[in-house]
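I'd like to ask you about the structure that follows.
Every protein chain but one is kept in place in this view of the complex.
Take a look at chain A:
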Amino acid sequence: MKLNERSLAFYATCDSPADNSGFLYKRGERHTAYHRRWFVLKGNMLFYFEERESREPVGVIVLEGCNVELCDSAEGFAFAIRFSGAKSRTYVLAAESQAAMESWVKSLSRASFDYMRLVVRELEKQLEEMRWGPAGGGGGSREPPGSWKPKQCPERLPALPAVLPKENGCAVWNNALGVGQPPDTSGCGGNDDEGTPRPPPLPPRRRVLNGEAAVESPSTFCQLHERYSREVARLRQDWLEKWRVPRP
C-alpha cells in the first residue's frame, strides 16, 4: 500500500514537540534479537530511528485499535503493543528502566486518535452543558470518570475552535489561545431551536469582576471569537492611548 512517506518522515523529524521519546529495545520480527532504536511518539504515530541523529525513521507504528500491555515476565522492562486481526503482529519493546517502561506504557495507551476524540467530545459536552444546561433539563446523567463509552457524533456538533494555525496541521505550537485568531472554516453558524442566532456570552473576565455566576447565554465559537476579538481590539486601543498620555 502506498503511503505519503515523505510527509510521514517530515512529521517524524519536524520540530513539533514529541509526546514521548527515548531509546527502547525492539524485538525483531523474524529473529527474536532486540535492537536498540530511538523512538519518537507524535500524536498516534510511533516512529523509530536507527540512531537518535538519523534523518529519517526506519519505521512507524500507527497506534489505532491496539492494546498496550506489560509482558508476562515483565523482565527487562518489556511491554507489548498488540493489534487484533488476522494478519497483524505484536510489537515487543523493552525500556531501560521501570520508570521509562511505565512512562511509555502510559503515553502509548493514550496515544490513539480515538482516545483523543473521546476526550474532546467529552469536553465539548461539558462545555455545552455549561452553556445550555444539562441535556433533558434536570441533572443530566454524567458518565463516571474514567468510563469512556464511545459516543455518537451529535448532529449539531458545535464548530471546533477558531484557534488555528496558518497552515492546516502546522501547529503554531506556542498556542496563545482564544483571542485574536482568525476563524477556521465558515461553517459554524449556530442557532437555537427557533433558528435565531444566539447572543454572544460575556467574556469570562467580566463575569468574574461582576461576581456573577458563570452562566452565559449560548453561543457558537464564531460568535465567541467575534466577541473576544472586539474586546481585545478595544483593550489594545485603550492600552495604546494610555501610553500616549504623558506621565506625571
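Note that in this section a contact is a pair of C-beta atoms (placed from the backbone, for glycine too) under 8 Å apart; a residue touches a chain by one contact, two chains touch by 3 or more; residues count from 1.
Here is the rule we use: contacts and distances are computed from a predicted model.
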What name does the UniProt record list for the absent chain among "glutathione transferase", "ER membrane protein complex subunit 10", "Thioredoxin-like protein 4B" or "Pleckstrin homology domain-containing family J member 1"? "Pleckstrin homology domain-containing family J member 1"
Touch with the missing chain holds, among A:70, A:120 or A:233, for A:120
Listed residues A:14, A:70, A:99 or A:235, member touching the removed chain: A:14
It is residues of chain A that touch the chain not shown, namely 1-4, 6-8, 10-11, 14, 16-21, 43-45, 62, 64, 107, 110-114, 116-117, 119-120, 123-124, 126-127, 130, 145-146, 160-161, 163-165, 167-171, 173-175, 177-178, 184-185, 187, 204, 214, 216
